[in-house]
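Of the protein chains in this complex, one is absent; all others appear in place.
Naming follows writing order (A, B and C), and every chain is counted from residue 1.
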Amino acid sequence: MRDIGVGLIGTGFMGKAHALAFRAARAVLGDVPTARLEILCDTPAERAEQMAAQFGFARATDDWRALVSDPAVEIVSITTPNRMHCEMALAAIEAGKHVYCEKPMGLTLDEARSMAEAAGRAGVKTMVGYNYIKNPAFEHARELIARDAIGTPVHFRGFVDEDYQADPELAWTWRARIDEAGLGALGDLGCHLVSMAYGLMGPVESLIADMQTIHETRPIPDGSGRGTVENEDVASALVRFANGAQGVLSTSRSAWGRKNRLGFEVHGTKGMIAFEQERMNELQLYQNEGPVAEQGFRTILTGPAHGAYAAFCPAPGHQLGFNELKVLEAGAFLREIAGGEKVGPDFADALEFEKVIHAIAASAREGRRVTVQG
Amino acid sequence: MRDIGVGLIGTGFMGKAHALAFRAARAVLGDVPTARLEILCDTPAERAEQMAAQFGFARATDDWRALVSDPAVEIVSITTPNRMHCEMALAAIEAGKHVYCEKPMGLTLDEARSMAEAAGRAGVKTMVGYNYIKNPAFEHARELIARDAIGTPVHFRGFVDEDYQADPELAWTWRARIDEAGLGALGDLGCHLVSMAYGLMGPVESLIADMQTIHETRPIPDGSGRGTVENEDVASALVRFANGAQGVLSTSRSAWGRKNRLGFEVHGTKGMIAFEQERMNELQLYQNEGPVAEQGFRTILTGPAHGAYAAFCPAPGHQLGFNELKVLEAGAFLREIAGGEKVGPDFADALEFEKVIHAIAASAREGRRVTVQG
Amino acid sequence: MRDIGVGLIGTGFMGKAHALAFRAARAVLGDVPTARLEILCDTPAERAEQMAAQFGFARATDDWRALVSDPAVEIVSITTPNRMHCEMALAAIEAGKHVYCEKPMGLTLDEARSMAEAAGRAGVKTMVGYNYIKNPAFEHARELIARDAIGTPVHFRGFVDEDYQADPELAWTWRARIDEAGLGALGDLGCHLVSMAYGLMGPVESLIADMQTIHETRPIPDGSGRGTVENEDVASALVRFANGAQGVLSTSRSAWGRKNRLGFEVHGTKGMIAFEQERMNELQLYQNEGPVAEQGFRTILTGPAHGAYAAFCPAPGHQLGFNELKVLEAGAFLREIAGGEKVGPDFADALEFEKVIHAIAASAREGRRVTVQG
Partner (left out) sequence: MRDIGVGLIGTGFMGKAHALAFRAARAVLGDVPTARLEILCDTPAERAEQMAAQFGFARATDDWRALVSDPAVEIVSITTPNRMHCEMALAAIEAGKHVYCEKPMGLTLDEARSMAEAAGRAGVKTMVGYNYIKNPAFEHARELIARDAIGTPVHFRGFVDEDYQADPELAWTWRARIDEAGLGALGDLGCHLVSMAYGLMGPVESLIADMQTIHETRPIPDGSGRGTVENEDVASALVRFANGAQGVLSTSRSAWGRKNRLGFEVHGTKGMIAFEQERMNELQLYQNEGPVAEQGFRTILTGPAHGAYAAFCPAPGHQLGFNELKVLEAGAFLREIAGGEKVGPDFADALEFEKVIHAIAASAREGRRVTVQG
């Protein structure tokens, strides 16, 4: 298999995760092309140089347009703040590059739509960084449902909470601005939940929702007073899936104690599956089978019997970590580019998730049931 | 303290729970009157006789009206199927008795309203069997909030799930009929959740909701075909509390694996409290205090430091059971009748809970935001 | 069924537990005689009077010998401090009474032996208050093993920890004295673990052990200095069961955070059962059955499918409490006295448990393997 050249924009939380994932993918998975780390972009240039040396990129730049147009780059990874995703992705697509973009795709549904359309027209491959749905535990949940292990899914519950905006006196930042961050908890966290709900239950048809900015102002760091928080801290929705089931989604970025509490329950006619990301190596399974006196939720520790786990470790219960979900994601993208099947979520898939979170926001603002556009 | 005569109608799940509670209340709590077990009513008369002997009642009857009018009876305990609550309670009130009635108060909001009004006019004491809010763990949660241990409550999540209607081929029963059971999951389970939300967050102002009958028909036991399930298996609501916070409520009676999963999270500006009834002796508390590296949810095992626990056991972590919540409820009612303060929920309080569950049903039916009537 | 007269000595933690249990047994279980609460004994007499009124005993006394010889008393319940158990039990047996005694039976193995012998000679029924082995969860664990659900038991782990002596500056009390309390953690807590190990694995043949007084002195409450702690805070043993399996037992009364942490694991050739008393309504079961990808520990919530649970509640997962284990114990004793089968543990059974804890103490003192006497 030939190598594939990667250009990475951003060296923060997600930038590092992409770098580590590309470094590891071939070594872990075996059956994917080697990612050739070509160019790393950040500003200032010194930061880019320093992190390129650390991450093992051949070159560094502070000019993302140079990166995008570099002939050695086949994949452009975009891990910059949300407001830059769209412009960078469109430029990369126009340069004929495959694009690996962090979620949310853009600030608005229009941005997301334009990105999906451009990718479709250009015929490039795309991947959006939804991480958690690459978890072997999650894949096993999907497989259990497909195998009828819990019967027909009839109800869904999902939550995703963190506490990074729980402190009322935390400083005002760009995260609070709609023109910088777009949606609040929905864009940052809720989209993950939607990606899971979609994978487990299929598309959402319509919903009613409510949302709230809990902390309406925050102190501006320069001491100049308090800035307005323009986007939501919490949002919740009652959804109707196309499969006929109802469900509840709720997200908060102001939930003290929750660090990465992304969880779901799928209620089926023969059982239930439950999961919490804070214990990402465990799946809870209840099946109405066997003697009543021995029924109970089974705590399944993921192991080599579960999807891609074996590539990391041949022994069960040894635990995968967050960064390894990214390895699976990068690996899936590399494999697709080398001619393998699409795994996604690509821009078209992710647009579907975006439609749901924007429908939640619209329903909450307008106080009415919103149909998710097909 | 003088004894108080009790007449109990019903010998099923809740009938037995009342009998055990009245037998135990004085012995456990010390500072309440002895409940004199006067008359037990059930049909047929043999059943009443047999259970009166077992429970220790002095007399038995199959005529609830005779019980209600018996001069030795001061408290009438009503534990019959929902559709009989209202008639019995009104008769007991008219006879000047104090009434201890199981939830839900009646089949309809009108019934509940008539009961609350009659009790108010007659000046009798009333208690509705909401059990779980008598848990020392719950009382401690309320105390923590009152003490500002988690700051201002800004968001609420609550769930109550069981699986007694999860099996699609379970027989059709009276529970499926609106004129026998009233609401479905909402009336049976959801009202408990509302009682907790109310105790923690205060009144609900308005809400939007959705609900669904998952299993639309069930086999009629006599083999004559399938009967229609008239009430809901699941219901969910997005609520706005009078205190300004939003919340999510959801209930299912078709949730495989959940046996008594009544749980909540109160999100505050300084911390969080979480609870699950299936681990009813544990309270989860997160406080944004002390070094970040030592923060985490604390699993507090209830013990003598928590409310009424000490009356049952001087040693912490020894576990109270469901029936002991009933002892606390019966004890509170006996104490009130002997001149103590009202603890409730009395009919007026419970009417507030009923308004919420009926508002949920109305919103779900009508597809619009419903204001809970003051 | 005729009533059975009960005389209860002691009104503390266990005295109250006995009183509540006798009050409830018939009402809960149905098929046991009514316990007639005849006499309650404590000192001073006022305390006895007050608690008799609260608990519902007909008479009160401060003279335990009068209670023991009272013709209306058929069962003598002994819940006094350990050093009085033997004398009271022997007197009760001599008076021809059935005896329900709290654990440990006595201060020394000789005391326990004399009690078992006297009961045997007199032909009276006896019961020792081992509470936890009456838990439907525990009974179900035994049944699972009997049914070969986990294959042959090949290893055992057991622990019982509390923290009531964890604070180094807690006052010196009678608990620290061998002539008042006998053994320390072993006598108070370890014997419970032994009763469980015995029920699950059968008799212990030999063992090696170690033990330690962690807090060697404690402040004497009158300020006169520090008193010596004569008995052990922790004790541990490596045991060999007669069935050929090995096991580990360990107990501490100085384990901060543990309130009633009595737990075990039975390792079998086909599965494992695990249990923790602090979650006494849950049993963990792993079976090497079905697809590997779905194996895991099942959290079984006790319910009506488990032994005596149904007598308390027809709905699963509603939780029994500590006091209800006592109801089952008292009920078993009442049933036996009325002609039913022995459930035990009677004095002969409990003597076997005592032999193990004293063998642990002997091995620890002498530094050698000790064979448990047959």
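To be clear about the criterion, a contact is a pair of C-beta atoms (placed from the backbone, for glycine too) under 8 Å apart; a residue touches a chain by one contact, two chains touch by 3 or more.
Model, not experiment: these values are computed from the prediction.
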item	value
Chains in view that touch the one left out, judged over the entire complex	A, B, C
Option from C:61, C:195 or C:252 whose C-beta touches the chain left out	C:252
Residue among C:214, C:315, C:338 or C:362 that touches the chain left out of view	C:214
Residue in contact with the excluded chain [from B:43, B:228 or B:299]	B:299
Residue in contact with the excluded chain [from B:6, B:21, B:99 or B:285]	B:285
Footprint left on chain C by the chain that the document does not show	150-151, 154-155, 157, 159, 166-168, 208-212, 214, 234, 236-238, 240, 245-246, 248, 250, 252, 254-258, 265, 267-272, 286-288, 295-297, 367, 369
Contacts of chain B with the absent chain, listed as residue ranges	140, 144, 149, 283, 285, 291-301, 303, 305-306
Touching residues (missing chain, whole complex) on chain A	12-13, 16-17, 19-20, 23-24, 26-28, 30, 34, 54-56, 162, 164, 258-261, 277-281, 301, 303, 312-324
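The rule is simple: only the chains that are shown with their structure count from here on.
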item	value
Most distant chain from chain B, judged by the mean position of its C-alpha atoms	A
Gap in Å, rounded to a whole number, between the CA centres of chain B and chain A	41
Multi-chain contact sites of chain A, meaning residues that touch two or more partners	295-297
